[in-house]
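In this view, the complex is presented without one of its protein chains, the others remaining in place.
In this document, chain identifiers A, B and C correspond to the written order of the chains, with residue numbering beginning at 1 in each.
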Amino acid sequence: MKLARVGAALAIASIVVGACSGSATTAPSAAGGASAAPASAAASAAPSAGGGASAAPASAAAGAVDVKIGIELPLSGADLPNGEPTLNGVKLALAQIPVPGFNVTLNVQDDAVNGVHDPQQGAKNIATLVNDTTVMGVVGPFNSNVAKAEIPIGNAAGLVQCSPANTNISLTKPEFGALDLRKTNPDKIAYVRVATTDDIQGAAGADIAYTIVKARKAFVIDDTETYGKALSDQFVATFTKLGGTVIGGSSHGVPKSGQGDFTSLLSLAKKDSPDFVFFGGVTATGGGLLRKQMVTAGMGAIPMGGGDGLSDGAASVKGSFLNLAGDQGDPNTYMTVAATHDIPNPTKLAADYKAMFGAEPGAYSASGYACAQVILEALKNVGADRAKVRAYVTDPSHTYDTVLGKFQFDKNGDTTQRIISDYTFDPGTKDWKFVSQKDFGAG
Amino acid sequence: MSESAPALILSASGVTKRFGGLVAVNAVDFDIPEGSIVSLIGPNGAGKTTFFNVVAGLYEPTHGSVRFMDNEMIARGRRAWAEPLTWVLPTVIVALLGFFIMQVSGSGVALALAMLVALGLLITMFLLAIVRPPIYERMLHRLGIFKSARPNDMVVAGLGRTFQNIRLFKTMTARENVMVGMHSRLRSTVLDAALRLARHRREEAEADAQARLWLAFVGLKGKQGEIARNLSYGDQRRLEIARALASQPKLLLLDEPTAGMNPSETAQMMTLFGRIRSELRLTILLIEHDMQVVMGVSDRVTVLDHGEKISEGTPDQVRRDPRVIEAYLGKGASA
Amino acid sequence: MRRRPGRALLVPAILLLLATLDWSYMGTEQFVNALTIGAVYALIALGYTMVYGIIELINFAHGDVFMVGSFVTYWLLSSLGFNGTISDLPLLVVVLVGTFLAAMVVMGGIGVVIERFAYRPLRNAPRLAPLITAIGVSFILQNIIQIFFGPSVISAPQVMDVQARVNLGGVDVSVVKLFVIAVAFILMIALQTFVSRTRMGRAMRSTAIDRDAAQLMGVDINTTIAVTFFIGSALAGAAGVVQVLYLGTTNFQLGFQAGLKAFTSAVLGGIGNITGAALGGFLIGFIEVNSTVAGFSRWSEAIVFGILVLVLVFRPTGLLGQQLGERA
Partner (left out) sequence: MSARRLQGGSAPLRLLPGALRRGVERFAGRHQSLAVLVGVALVGAFLPVIVGVPPFSGFGNRNDFVDGFANAGVFVLLALGLNVVVGLAGLLDLGYAAFFAIGSYAYAYSASPFSHLDVPFWPMLLVGAMVAATFGILLGAPTLRLRGDYLAIVTLGFGEIVPVVFLNSDTYTNGTNGISAVYQPSAYGLFGIGSFGFGNPWPYYVTVLAIVAVAMMLLYRLQDSRLGRAWVAIREDEVAAASMGVNTVTTKLLAFAIGASTAGLAGVFNASKLSLVSPDQFGFTVSFTILAMVVLGGMGNIWGVAIGAFTLYEVQSVFLKQLTNFVHGIHLPAVDLGFLRLDISAIDFVQYQFLLYGLALVSMMLLRPEGLFPSRERKRELHESAEEAAESNEEVVQA
């Protein structure tokens, strides 16, 4: 009963205080940010399972200004193979690039719920980062539908986001409704990305199929999700434009159902004997299963292609595309990554990365690194001021010299570096092997 | 004499109910004169309860029909297949009309409008079919579509019942059980309740008072707050009767109301039946094993055996009927 | 699980009928695909239908029992060091038989445990209680698997040569698929004979018809129900093995969709009816494959569940089920 009385006292007190707090908090938390610092510092260490607990550079001078770079990536479950190498790329950048006068740490937020990236969680995360006033810029998100929930928030708060991997056209291009995402400040974009867009990547896929594989008759499958469908649709468009025919005239959607059974669809495809199969989607939604079942269905000799969604490491990586597809008949598996492969100094990056995390860099490690570079450069030039950082980063006149090479952001925040790299399976190393890369120019 | 009894309150003709191969009730004719107490007896498995459930609207009969208060209430559905058409046809007609107008006037607006109206019609018809207001019922009647009454329809028409194995709402209080019995007599709607309109509050208050009266009537005064589950067996039987009475029935169906009661409880029950008849002027249909009760209270007795009516008449006639004795042979105790 | 001697022939009969129809638009290969998918559904559906028949519980966790079965198979094979096709036939036979036995026994055991601790205490509780418990059990199974094997898709060793083909009526058909179908049929016939011939089978049927009466007749209800769960789960385990042999992959979310479709099969055939479940499984298989063939792959799930809804609305007792009692 004593406890009950205490409770009662609390309850009554709360009414009074509650009233005050109501009026006090209409001004976005000044104190809140500070009090949040220790927590987020802890958080920054958390999701990075193994490797680099603290990413603070050794050169952090005492009395330096504490600032953070926000991380908004899927860091658990099926999406971990995507998120973690990207995060590590950022950590590497922080460790290597000195920012005099600043003590830069990370505020890491995971947008995966039950192992799958979730827009709602993403929105919540970005709000959290906005409320952490020491966050100068955010690296992320990774997935397009998450970005759709986040861009309006970042845009309203004037907190700049740099996505290493988003490729969906509607995120930036006004003609595809991007303006609606930045309604609050249409003229002050707060979202840039170093990866080029689906329309180009899908086209590149079609280009591989037509010119490298010399395919004329393609069968297209998508996973009915944002990324996969956009990719497939673009592939279909380009491939037919190049003069090839797409069986059925359009992409066949296979929702990620429990069993991931493509057998009957493949039998369907087999009847029209395609010479190329394109999959728009990611490994988690059936990429690996499809390839494996192609082999089962006796279609192992038919080349298969896909987008960067299949780029999740060597066959040794558990649950990666190559791991699931198995190594029978895979030399003619192709995959495109919406980023340049011939980065100025690949071996150094790979070496440093391996030294720090004991693993090969992922497809988007360099992109994460580049995003960090962009934000840090702005920080160096304009100091710890969100608005200024945003303005600097999104200024089309600035050219960034990053690990990805030199590029600018156009007025929509898209990179001017429109290079797509093609990879294929290498039976020797049981890993992806770089084939070629194509610059689609500043279109 | 019950032969010269006033109008029939219920008359079943040729009621047959089959379950798969088993014929539970076979071509039973059965009349209940207004104001009488009629008993239905027979050995176990004679189909008494099945017949009961047919009358109460729980089972649709395989053949035959039941008239209640001069309306045919229960029979095999007729033209049931036609009912869905009444939902769809208006929609189709309006849609076609829309097309026609578009062809003539060449304006797409008409079509769009027609489509909207059509959709509206579809949903309205659908809702009508669910709520089944009188208009809808009348329309069905005119179209010669007949659907056998459901239990709640029978209650609305004036039939109350109890169950052989007591089926109270166990976690509700006695009072609430009775108030559920009043359900069909209460009028307040969702909106009334949501907005707490005066009429709703008044109705609730009255219902509450009435519930206490009914409980008092069956002898459960002061027990309105008890959880039904916690009542004694006899009280549960009484509560079931109170619940049935609360729906203000004309005809009361009692399924073995004294089963498992000791003589004194049984005696009280019998006086209760008497009061129900004298004070409430109700007609009672009784299924009973206890011959004392049957012979004591009923004006007429009907005997079922293997789903067929083997005898009917006053208690004395039935008692002397050799076929009845034969049917009961082996269970001499009760004969 | 009422015994319907005549109906035991129905499945072959209907399949024969299907076979005589003109499937040219879909082709023999698709026909075999349909049978294969159907076989998996049928195997799972049997578990649903038996459990429902005997304690009128929709065992939501059953789909996940199937999923766990596939993981047990994966664990078994990979820990035995198999990582691909076994060419040596005798060894292959041994491995297959061993795997099936092991998986079925293990899953059967798990099924019994689940029944003992999750369902038995609620046997006399209202309907909602065990249903909700079943959902809970399904979550627990999924997450335990996720903790041990991780959330990503697992590539399991396919010990049979998936590329092997035999010529069937001028068409090359995958041996694995034929094997799967064969296994399914053998198990179903075995089950049918068990239920209709053995003493325990009679006990099950009587318990299904009237538990109390059966008890009075001296049937040990608890044992009977436990055995039912054992058999049902064992069949799901077999389906798990089949999944690995046939697709060579699994993941911790496998159970939900598969379970739902299997349940649809059970309902379609008339839940509580073993033959019906088998029949329903194959029908769903055909529906799925045909919706793909017709170019509605995007809708296939909606179609399957749409059919489920329609069947339940218009013939709740399914194709082979019998009428239920009171209407209210």
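As a working rule, a residue touches a chain if its C-beta (ideal position, glycine included) is under 8 Å from a C-beta of that chain, and two chains touch if they have at least 3 such contacts.
Just so it is clear, the model here is predicted, and its values are computed rather than measured.
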In the intact complex, which of the presented chains make contact with the chain not displayed? A, B, C
Identified contact with the non-displayed chain, of B:S36, B:S148, B:Q224 or B:T266: B:Q224
Of C:Q30, C:S70 or C:S138, the one touching the omitted chain in the full complex: C:S138
Would you indicate which residue among B:L22, B:V109 or B:A193 is in contact with the undisplayed chain? B:A193
Out of C:R123, C:R202 or C:R298, point to the residue that touches the absent chain in the complete complex. C:R298
Touch with the omitted chain, as defined above, among B:V156, B:M270 or B:I310: B:V156
Determine and list the chain B residues touching the chain excluded from the picture. 56, 58, 123, 126-127, 129-131, 150-152, 155-156, 161, 163, 167-173, 175-176, 179-181, 183-186, 188, 190, 192-194, 196, 200, 204, 207, 222-227, 229-230, 243-244, 247
In the full complex, chain C touches the hidden chain through residues 56-58, 75, 78-79, 118, 121-122, 125-133, 135-140, 142-144, 146-148, 151, 256, 260, 263-264, 267, 298-299, 301-302, 305-306, 308-309, 312-313, 316, 324, 326, 328
Where the unshown chain meets chain A, residue by residue: 1, 4-5, 7-8, 10-11, 14-15, 17-19, 21-22, 25-26, 28-29, 31-33, 35-36, 38-39, 42-43, 45-47, 49-50, 75-77, 110, 112-115, 119-120, 123-124, 127-128, 130-132, 145, 148-149, 152-153, 156-157, 168, 170, 177, 180-181, 183-184, 224-226, 229-230, 253, 255
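What we mean here is this: only the chains that are shown with their structure count from here on.
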What whole-number Å value describes the gap between the mean CA coordinates of chain A and chain B? 66
Averaged over CA atoms, how far is the centre of chain A from the centre of chain C? Could you give it in whole Å? 40
Among all residues of chain A, which ones touch two or more of the remaining chains? none
Shared-interface residues of chain C (touching two or more other chains) are none
Okay, in this complex, where on chain C does chain A touch? 27, 29-30, 33-34, 36-37, 40, 146, 150-155, 162-163, 165, 172, 174, 176, 243, 247-249, 251, 253-258, 288-289, 292-293, 295, 297-298, 300-301
What residues on chain A touch chain C, complex-wise? 76-78, 81, 115, 224, 248, 252-255, 257-261, 263-265, 267-268, 270-271, 283-284, 288-289, 292-293, 295-298, 300, 318-319, 323-324, 326
